[in-house]
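Removed: one protein chain of the complex. Kept in place: all other protein chains.
Each chain carries a letter (A, B and C) given by its place in the written order, and its residues are counted from 1.
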Amino acid sequence: MSPDLVRDILIATVPLMVIFPTLFAFTTWLERKALARIQNRIGPNKVGVPLTRYGGRFSLFGLGQPLADGIKMLFKENIVPRDADRLFHLLAPILALIPAMLVLCFLPIEFPWTESLLPVQAFLLDGAVIFFFAITGLNTLAIFMAGWASRNKYSLLGGMRAIAQMVSYEIPLVLSAVVVVMMVGSLNAAEIANAQAGWNWFVFTPWGLAAFVIFFIASLAETNRSPFDLPEAESEIIAGYFTEYSGFKFALFFLGEYIAMFAISGLAVTLFLGGGAGPGIATLPWLSAMWFIAKIFALIAVMIWLRGTLPRLRVDQLMGFAWKFLLPLSILNILVAGFAHFIPQENIVSKVAVWVVSLGILYMAAKGLNQLNRPNVRPRDYKYAE
Amino acid sequence: MTLHHYLILAAVLFCVGLIGVFTRRNAIVVLFSVEIMLNAANLNFIAFWRYSENPALLHGPLFTLFAIAVAAAEVAVGLALVIAVYRHFKTVDLESMDTLREE
Amino acid sequence: MNEEIAFWMLSAIAVLGALVAVRKRNLIHGVFALMVFFAGLAGLFLLLLAEFIAAAQILVYIGAVGILLLFAIMLTERVAGDDGRRMTSRGWFWGLVAAVAVFVVLLLPPIQQFPSPEHARAIEPSVKELGEKLMHPYVVTLEVLALLLTAALIGAVTAAQGVRMPKEEDSPE
Partner (left out) sequence: MSLLGGGILKGMAVTLRNFVGSYFDRDRLTTNDYAWRAGDSLPQHAGEYPKEEGEQLRDTTTVSQYSRNFPMLLHDEGEAMDTIRCVACQICERECPPQCIYIEKSTEKMERGGNKAQFYPAKFDIDVSVCMSCQICVEVCPFDAIVMNSQFELSTSNRFGGLLLRRDDLLKSNGYYHKIHPEEAAARDRRMAEEKAAKEAKKKAAAEAARKKAEEKAKAEAEADDKKQEDTQ
């Protein structure tokens, strides 16, 4: 391998491997803090700058908490159950992290130092979006591996739930991304982002808005976030597939989960929220990466907010929601996008008409599906109470 | 890298799949040995396309795409059959499934 | 140079994965080895600049077929396969011989006779081109494929569901 190529690859990949784990640490703090405030608590606020007085005035809202957590994780005992498949038990957390890290390369984040390295930018690959989905799908395998290798019924249940859930929600996820791919006419992530330059974000179109909502819901399920966190439902199956994991292996799972969250939010930003577009990037090009990460964090914030709000779904509700609600809607959305594309939209009247008609169709369809899926349950008759 | 490298690699992979089909008795292992053989064939298609006179025609990738789709269908039906057979014979051992009618 | 290293590494991964998949007693380990093989093959496709095929390979084989195999294994017996039963079939030796014979007799001479172009032409890989080809000359094939997949879906569901036996047949004559 030529040294130039090695250098270029390192410059293209190492920053991703530094920036996103750092953001992960920050996000764990953010999540704990936000959830605490939603529940009228204070949240972590003790650990501050290292080597200053414990609980002193340099606590900085507990920003040192992730560091302390990380150190704790590193020094914890690594427990492997006696009957576990030792090799797979070791490989599963690594396999969970690798695809998540890998797909970060497909996000069109234009860091200032990458401008000269165009040939090694993975997002310039012609099929970047399809690669993204393909590699994200590998996460399921890691989860199954963890669940199976632990030799624990709860782990296996969690693993099986995760597979069923991720396979089901991958379909609406891909179908809602198909709308954007169809409109841009390219699977290239950079081209999709460029097509939304200025304020032409796809979320500001009727079909784009619907697709974005579907994509966001499906991405919640895909990353096992609440309210779709059944694979790790602690009130039902302890911690699901990582019940038997401790110490650093658990930390790797945790990291992988959050990196996957960043990645899928990054894809949502690329597809619907204009990539790195935003005010001020014409004069200061490096702002583009900042905007991209800021948009990712906006989505993460909504995810945290939803986690603080919604209760967990039941398994049958989960599957029914994917197959009987999101899937028909996302297919209908493809048709709506096609019609909206071919109706001329010169003046404001026709634009408004297209908005009203397409959103109306989608809303009525959603309403109808909701009615159809509603279980036929009468109010319960109580024999003895009252 | 020449075309021969890829062809020999594909032949080796095909042969490995063939060994699996011939020597294993678990129906599921036989099924995934067949998959290995199909993939070896796909590799041949792509290699021939890459080294062909006119790659712009995209015959190789198109055929491979169709082959992948057919293989997916084949696996789905094959595994459904394995499960149906398992329900009947309580085994996936190919050598124990030696009756054609109910006893 | 880069390409050669990549080729040898990827082909080693693919061959080892395939061998382990075929010979491993533990079925789950076997399936994961099979996925390693699929991944190696996807790498080879990338090396041959067929990137959409590589993505499809990962998406379909690892993402769908692999998971399906795992489910099938979980639904049937003998996951770990450590019950001491014989792993190989009855005529395994002759099977091995036949397989090697196929390799030597059928595949090697034709490969050697095949005129080998020394260098591949430079191409600009394009997914768009592939999509347009699918729409223009091969649209019928695509539709037939869609039909086939639907049929396979329905067939798989009915086959796996099994036939409900009427109760009367169970009673002894």
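Keep this in mind: contacts are C-beta pairs under 8 Å (C-beta built on N, C-alpha and C of every residue); 3 or more make two chains touch, one makes a residue touch a chain.
Just so you know, these numbers come straight off a predicted model, no measurement behind them.
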item	value
Visible chains that the absent chain touches, using the contact criterion stated earlier	A
Sole contact to the chain not displayed, among A:22, A:78, A:200 or A:309	A:309
Of A:42, A:71 or A:352, the one touching the omitted chain in the full complex	A:42
Residues belonging to subunit A that touch the chain removed from view	34, 37-42, 45, 55, 305-306, 308-310, 363, 366-367, 370
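Heads up, the rule we're going with is that only the chains that are shown with their structure count from here on.
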item	value
Overall pattern in which the protein chains touch one another (line/ring/star/complete/other)	line
Top chain pair, ranked by how many C-beta pairs fall in contact	B-C
Greatest separation from subunit A - chain, by CA centre	B
Inter-centroid spacing, subunit C versus subunit B (mean Cα positions, whole Å)	5
Separation of subunit A from subunit B, taking each centre as the mean of its C-alpha atoms, in whole Å	34
Shared interface positions of subunit C, touching two or more other chains	52, 56, 64, 71
Parts of subunit A lying in touch with subunit C, wherever the complex brings them together	1-2, 5, 85, 88, 125-127, 130-131, 133-135, 137-138, 140-141, 144-145, 148, 160, 163, 167, 170, 185-187
Subunit C partner contacts - residues on subunit B that touch it in the complex	1-9, 11-26, 28-29, 31-33, 35-36, 39, 42-43, 46-47, 49-51, 55-56, 58, 60-62, 64-66, 68-77, 79-84, 86-87, 90-95
Residues of subunit C touching subunit B in the complex	3-4, 7, 11, 14-15, 18-19, 21-23, 27, 30-31, 34, 37-38, 41, 44-45, 47-50, 52-53, 56-57, 60-61, 64-65, 68-69, 71-73, 75-78, 85-92, 94-96, 98-100, 102-103, 107-108, 111-112, 114, 116-118, 120-121, 123, 129-130, 133-134, 138, 141, 145, 148-149, 151-153, 155-160, 162
